[in-house]
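Every protein chain except one is present and positioned as in the full complex.
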Amino acid sequence: MENFVPYLIVALIQVAISLGIFGFVMVNALLLTLAERKLLGWMHQRLGPMEVGPWGLFQPFADMIKLLTKGDVIPKAADKFFYSYSALIAFTPSFITFAFIPFGLVGGIKLVAADTEIGVLMISAVMALSVIGIILGGWSSGNKFSLLGAVRTAAQEISYEIPKTLAIIAVVMLAGSMNVYHISSIQRVWFIAPQFIGFLVFFVSSLAEIFRIPFDLAEGESELVAGYNVEFSGIRFAFFFFAEYTYLFVTSAVITALYLGGGSGPEFLPWGLSSLFWFLLKSFAMVGFILWFSRSLPRVRADQLMNMAWKIMLPLSLVNIIWTAFIVLNENLLKIVVK
Amino acid sequence: MEHTVASLAGSWTLTSILAVLTMAFPLLGFIIVGLCGKIAKEWGPKLATVTIFLSLITSIVVLGLVIANGPAPTVSFVWLQSGNLTLDFGFRVDQLCAMMLCVVTLVSFLVHLFSQDYMHGDPGIARFYAELQLFTTAMLGVVTASNLLQLFAFWELVGLCSYLLIGFWFHKRSAYQAAKKAFFVTKVGDMGLFTGIVMCFILSNPHTLSLEALPSALASLAPALLIIIPLLIFMGAMGKSAQFPLHVWLPNAMEGPTPVSALIHAATMVAAGIYLVARCMGLFTLDPSGTALKVVTYVGSFTAIFAATIATVQDDIKKVLAYSTISQLGYMVMALGFGKFGYTAALFHLMTHAMFKGLLFLGSGSVIHATHTQNMHEMGGLFKKMPITAWTFILGSLALAGLFPFAGFWSKDAILVGAEATHSTIPLILALITAFLTPYYMTRCVWLTFFGKPRKENHAHEASWRTTLPLIILAVLSVVIGFVGAPFFGELFQRFIFFHEFESEAVNWTLIFGSTGLVLAGIFLGLAIYAWGWFKKETLIRILKPLYLFFKNKWFVDEAWTFIAVKPLFYLSEFCHWFDRTVIDGAVNGVAWLSVILGNIVYWFDAGIVDGLVNLAGYLTVKVSELVKWFDENVIDGAVNGVAALTGFIGSKVRKVQTGYLPNYATIMFASIALVLILVAWFAVLN
Amino acid sequence: MNYLLLILGAAIFSFGVLGALTLRNAIRILMCIELMLNGANLTFIATASQLPDPGLAQSMVVFAIAIAASETIVGLGAIVAMYRAKGWVTLEQFSLLKW
Partner (left out) sequence: MNVTMSQALYMALAFPALVFAALTVTVKNIVHAAICLIGCLLSIAAIYVGLHADFIAAAQIAIYVGAIAILILFSIMFTHDVSGKQMSHLNRQAVLGVFVALALFGSISFFIMNTSESQFTTNFQGQMALPPKTSLMAVGDVLYSENASTPYMVPVEMASFLLLAAVVGGIEMAKKKEDEV
């Protein structure tokens, strides 16, 4: 075997990094649940969870223990195989997307697991895979409400994929590359300024794609009991849950990379650690913004959801592309926007 | 000297940017007002007027810049590229363009302002303004276009807007029919234009459609083609500029709102044809024999006198103005036919005509708005009630009549000088007759409208400043704008717009006095008939009855169209019907009749002689046929039935192939592919 | 290695053919057509990787994907319409062009 040892070392390092990211994902998702509940509490002028640990800080760990130790119920009408693994299918892509997120440039090393030319396309492609898990989960439960939730999910996902991709295309036009790191580092002006319409479209479409509150029809409690995950419990439910919160962070990170200049900001730490700092700061700020935004709005109806995708978001994103073409064709304007 | 703006790249000069802005403002207005629709009823008209005002300002600045710095370099970007086909989208701002920008935006602005009152309360007012804005954009696009295809695109957009605006009151049958007529008739010309453009592109070497590069790219063509191509382009101009025989749409187009008539059918859209020919003048002069230009001259001069005669007998005030427009357009086209001798004069006349014809139409609009009728015989006595309208209308009429020193005089004189310079005797005579007829019918029109006793009860009164201000502005311009081209004031216009090189015109006193004399004579005749009553109108009509009827019926052109295009079809079918009824039916009936007679003869012969023989033969035959019958029933029928049964049997088996079941078909398809592959493998590869 | 990939393409194509010929459900047949297209695409890409400039062959695959997408839209639209009309999506029910 040619050059086996270096391959092995690289592979081991990659495994280590992957495990690190996995840990980050888990802890992150747990903390986000707490953050959401706290935030929601403050918005309601409540305190939020206060019982477990000082100031309720250990609440998510308690929740996790509860979920992991719960009985593992498989409904009789379920399709056993897919019922068992749909949660994993939903969760895995969320984890894969981390490979394409540019956390920064530390000590001359790009913190991007897969620094590929087509990173943006890959992110949106991989994110679309999750919905397969959700559809399968809904279908394999053998429950009408689950199935309805799953079908709604599919429709929603396909519809909002289009404006979202078109918004991304505008960014790609501006940056002249699909490499996420390249896009995040090329911004002279944060793209949220020249791409404000695109940002709006991307933001709303992303909310729809990760089923945050104004668009959480897939689990509309009032009409579908709890949507696709009504039959799930224990660790499977936990994985759906993890996927949802991981996507919350992933979306924020992608918005940070595409529209908020990635890790750019004043340098105050050695070895370029500040870029990591700024990236995480912006991402978590974005998470906070999404939580705030989504918790302030009521859920839309299914027909409103579709109308919004096809009659508002799609035209808006097309307008945005025309506007972007205008910038790109004008060299002097382009010079103002990108490095 | 170039005013390069630092923040924009390329050869964009301030002039070009302002020219594009001139186009952009009305486009913006169109998008906003057009998209907002009914909710823009209140603010839409105001917004549209503001955008067009901005456009007017930028266009004046453009004109100033062009006067100061000369034409801006053409800016263009690639519009469309596929294979070796490359089309540019460019803006060419030169003197002609700058002049047209100013004329279009000025008239358009005044019309916008005028319509505020005229269209007030109309349910479709927002649509009206949106269409006006789109029209202005399209017209400015025609003017700034740098290549023929781009020009054609905006040209068609202009045609579309004209269609929409003529048919603005589409619930009126006559309006939408007029709109359709205008659209179709101009399309006849446009077909020629498009053919010409395609020919230009195919035949030019290197392939180009750029207006600047075309003449040199086409120069080496065969002479016949050099006649055909300009004439095809001229066809487009004939349609848009309402030249005989494609003028028929313009009088009908008066069904549109009057401001639209002022904007489209007097000042701008019809000028597009003149502009097109002027822009392509380089192509027209390529032909060494000058045939194309001669055709242009004759078409123009004939149209001029033709329309003028019709205008003398019209009762509808707008129709008078419409025919007068056709006549004046004929003037311009005739001047264009003089090549470089008439180029400047034609464009000069275009500009002055835009002013006073816009004024006259707006004035008539004011009158119509006040009296709610368009028939001049129902007006009269309005001078006291509507002094501003009357005065401005009279000034406009004098300008149109070409009385010294109004605007029309100078431009008309320039055209006559051009005719004289090219020794075109027949066009000159026709133009002089027209110069006599024009003041006559305008005098008639003014007198019937404003003087004498009111012939019908009305409560006419002057409208608000929004109506009168445009009139006053245009009246002032009608009076003074001629001086920019007057030979006594330095021939500013001639120095500004010219073809190839500027040539000062000699002052031709004979023509000046001659034409002034004709104008005065025309006015005098008009006054003599209508004001002083020296001749009884009825007497004149009786004396000149054939001529009167001829003019009254518009030289029977509509009828001629009917006769040339519609009737022949009708008659052909009539003839076919007659032929069918008479000849064929006759032949058939005749044959039948003959048959009856023959039959009678034959019957007698048959019953008498033949039957005897036949009966004998019959007996024999019966015997034979009994034999044959047996043979037939058993042998032949057996064979036939057998074949039929066999066919049916095979069919009932074979039809099963048609299963309608897709996998069957797919199987056969793939099996065939596999079979072919196997056969190829067997024969070609293995052996 | 090339043989492997080309034969893999052929095999996937043939599985698509097999399914298209033997299955009853219209949606499954559509799925099999996707399989066939993928077999063809794989052949394209495998061959392209041996060329100095793989762009042309890969562009063809882009076109193929575009056509596959439109075909799926129209096909599924037709199938849903069929389902609305008859309540079935098996092809035996839709042999209207029968003798």
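Letters A, B and C mark the chains in the order given here, with residues in each chain numbered from 1 onward.
Going forward, a contact is a pair of C-beta atoms (placed from the backbone, for glycine too) under 8 Å apart; a residue touches a chain by one contact, two chains touch by 3 or more.
Only a predicted model underlies this, so the values are computations on that prediction, with no experimental measurement involved.
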| item | value |
| --- | --- |
| Omitted chain - touching chains that are shown | A, B, C |
| Absent-chain contact - pick from A:50, A:106 or A:129 | A:129 |
| Interface with the unshown chain - residue positions in chain A | 1-2, 77, 79, 82, 116-118, 121-122, 124-126, 128-129, 131-132, 135-136, 139, 142-144, 147, 150-151, 154-155, 157-158, 161, 165, 178 |
| Chain B residues that touch the omitted chain in the full complex | 81-84, 663-664, 667, 670-671, 673-675, 677-678, 681, 685 |
| Where the missing chain touches chain C, by residue | 1-8, 10-19, 21-25, 27-28, 30-32, 34-35, 38, 41-42, 45-56, 58-59, 61-63, 65-74, 76-81, 83-84, 89, 91-92 |
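The working rule: only the chains that are shown with their structure count from here on.
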| item | value |
| --- | --- |
| Inter-centroid spacing, chain B versus chain A (mean Cα positions, whole Å) | 59 |
| Distance from the mean Cα position of chain C to that of chain B, given in whole angstrom | 53 |
| Centre-of-Cα separation between chain C and chain A, whole angstrom | 32 |
| Multi-partner residues of chain A (each touching 2 or more other chains) | none |
| Junction residues of chain B - those touching two or more other chains | none |
| Partner chain B, residues of chain C touching it in the complex | 17, 20-23, 29, 91-92, 94-99 |
| Complex contacts: residues of chain B adjacent to chain C | 655-656, 658-663, 666-667, 670 |
